[in-house]
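Note sheet for the following structure.
Every protein chain but one is kept in place in this view of the complex.
Then we have chain A:
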Amino acid sequence: MDMQDGNVKMTQQTVDRAMNPSDAIERTIRVQTRDVTVHYGAKQALHGISIDIPERAVTSFIGPSGCGKSTFLRCINRMNDTIEGAKVGGTIKLDGEDIYDPQLDVVELRARIGMVFQRPNPFPKSIYDNVAYGPRIHGLTSSKADLDEVVVSSLRKAGLFEEVKDRLNEPGTGLSGGQQQRLCIARAMAVGPEVILMDEPCSALDPIATAIIEELIDELRENYTIVIVTHSMQQAARVSQKTAFFHLGNLIEEGVTEDIFTNPINKQTQDYIMGRIG
């Protein structure tokens, strides 16, 4: 019961903040989750997460390791389906449509919600084939020229085209870590998703590559709804407009990024931001 009250209060807060005229995130809600729980076997990993993810903005999930932020991210494109023993409860809606509806085709869903992983994971194929992978399996293009077009524009959007235009047929695994990660972003964008989920996309990269990816995320915000899980509070502060703080499988606090970092309401959030937990 307490939990429930907490959630109600939290939602109230968000509404209060959203009412604030100076708020930068008064936008349409793209993804809406209510009381999402995840069990791995007997262990409960998430305890009733309710959050709204606004359109054309970057929402970041922060929190100490093992707090459930990645687990929650993987609920949004149903990647938890591939983990044996994982059970998801509650509702997650994309544009008002329940994504756990048995009628819904998970293949279509994942084409609408792209994902970028912690470690760059290009396939052991050429750069071209990596980007063309999605359009090919979904049959998005009808001719070679169309496909070329999609590959080039995706690479452009990921800011990689100029660096690789002369070696599209070389293996994607031969690129540097930062380039690989941008290749993975290009690969995700090639199927034309509306939402892009990023699971600590910079944790395996050096500071320069990280800066390039952060810049890219900022550009992509114009056209995509982005959710990013990050370990780095600075990164969350730099790239996101909305921030949610997770701890031990609970959503502790969420709100406009600036407010969370300058004026956190919850004691635990304060402690985390001051570096006392995690």
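The rule we apply is simple: a residue touches a chain if its C-beta (ideal position, glycine included) is under 8 Å from a C-beta of that chain, and two chains touch if they have at least 3 such contacts; residues count from 1.
Basically, contacts and distances are computed from a predicted model.
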| item | value |
| --- | --- |
| Among "Phosphate transport system permease protein", "Cytochrome b", "ATP-binding cassette, subfamily B" or "Monovalent cation/H(+) antiporter subunit G", the UniProt name of the subunit that does not appear here | "Phosphate transport system permease protein" |
| Sole contact to the chain not displayed, among A:Gly68, A:Gly114 or A:Gly249 | A:Gly114 |
| Residue, one of A:His47, A:Lys93 or A:His138, that touches the chain absent here | A:His138 |
| Chain A residues touching the omitted chain (full complex) | 77, 79, 82, 84, 106-111, 114-115, 117, 119, 121-125, 133-134, 137-138, 184, 187-188, 191 |
